[in-house]
Each structure stands twice: as structure tokens, then as C-alpha cells.
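Worksheet for the structure shown next.
One chain of protein is taken out of this complex; the other chains stay put.
What follows is subunit A.
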């Protein structure tokens, strides 16, 4: 997996106190790792700082709550990593 995954997994492990080996690309942040919304804000802060981006969490949450997008699109780690890569690329463009 990418270095982005390694960074994100490290952030989640440290911020949410989850053993690093439990975090895989297929892990669902909420269902599998038990990360609640407050802890996810801590993770978002660390990700924002590490990658110099702004994760659009409010937009994602709204889309999920309105049923427009399945939660897996944002909260399965592999998908989260893809979105971070896209935000980093968009920032660099």
C-alpha cells in the first residue's frame, strides 16, 4: 500500500489508540475500528496538518446522512487514502 496509507494508519493508531496491526486498507473507520465522530475530528486535524489539506468532513457527513453516498466511500481506509491523494494532487495542480 502507499506511503499515504502508512501515514494515515500511523495517525489513526496514535490518535485513536488503536494497535497499528489492526488497521488495514479494508478497515472501516467506524464499523471496524470503532472511531467515533469526535475522534475522527482529531484524526482529520492530524491528516490536515500532515498533508496540508482540508478534509471536507462536513460535506462527507452530510452526503452520508442524506443517503447520497454510502459511508464506505469515505470511511473505509483505502477510500479515505484515495481521497487524500486526490486532495493533495488538486492542491499541487
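Going forward, a residue touches a chain if its C-beta (ideal position, glycine included) is under 8 Å from a C-beta of that chain, and two chains touch if they have at least 3 such contacts; residues count from 1.
Convention: contacts and distances are computed from a predicted model.
K.L.:
Considering only the chain that is not displayed, what protein name does its UniProt record carry among "DL-methionine transporter permease subunit", "Cytochrome bo(3) ubiquinol oxidase subunit 3", "Beta-hydroxyacyl-ACP dehydratase" or "Spermidine/putrescine import ATP-binding protein PotA"?
P.N.:
"Beta-hydroxyacyl-ACP dehydratase"
K.L.:
Would you mind spotting which of A:32, A:48 or A:63 touches the chain that isn't drawn?
P.N.:
Of the candidates A:32, A:48 or A:63, A:48 is in touch with the missing chain.
K.L.:
List every residue of subunit A that touches the chain not included in the displayed model.
P.N.:
Residues of subunit A in touch with the missing chain: 38, 41-42, 44-45, 48-49, 54-59, 61.
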